[in-house]
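Working notes, structure below.
The complex appears here minus one protein chain, its other protein chains still in place.
Take a look at chain A:
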Amino acid sequence: MTFSITLTVNGTPHHLALDDLRVTLLDLLRDRLGLTGTKKGCDRGQCGACTVLVNGRRLNACLALAAQQDGAEITTIEGLAPEGRLHPLQAAFLEHDAFQCGYCTPGQIMSAAGLIAEGADGADIERIREGMSGNLCRCGAYRGIARAVAAAAQSENGETEA
């Protein structure tokens, strides 16, 4: 069975014929579109390394069938900021030492972008920790991650950093 879809990834439209319906959004991004910034960790929705924005909402790309994304607008880590510039979250992750090995970082940053867009948690560290619990960091950089997300959330809201 072949199934044709149209989707926009980081602003670029793609028309794709899926010859295998088993392809997940994660495999589509990495293997067919060459966007390897989105990482495969557990492939079971448990680690968050594959987090991308689908129509502005954060999702686990490993548990989303490509076929289900027909018509969707996808943003990956490659499309978060204009070429050559850092997104405020990327700058905050550097500033707050929010990673060590870096494997979970694209998923952490995309999840944080989704969290800030949801607007429910503000810059409250404890609510941010809960809101980011779908992203594991085996290096244990959680303290820096929470601080980076809080700083980016504050700058997004036009507040000065405490």
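Basically, a residue touches a chain if its C-beta (ideal position, glycine included) is under 8 Å from a C-beta of that chain, and two chains touch if they have at least 3 such contacts; residues count from 1.
As a convention for this text, contacts and distances are computed from a predicted model.
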- Note on the structure: Taking the list "Glycine cleavage system H protein", "Xanthine dehydrogenase family protein subunit M", "Sulfurtransferase complex subunit TusB" or "Molybdopterin synthase sulfur carrier subunit", the UniProt entry for the undisplayed chain gives the protein name "Xanthine dehydrogenase family protein subunit M"
- Residues of chain A touching the missing chain are 1, 3, 20-22, 24, 43-45, 48, 51, 57-60, 63-65, 67-68, 70, 111, 114-115, 118, 120, 124-127, 129-135, 142-143, 146
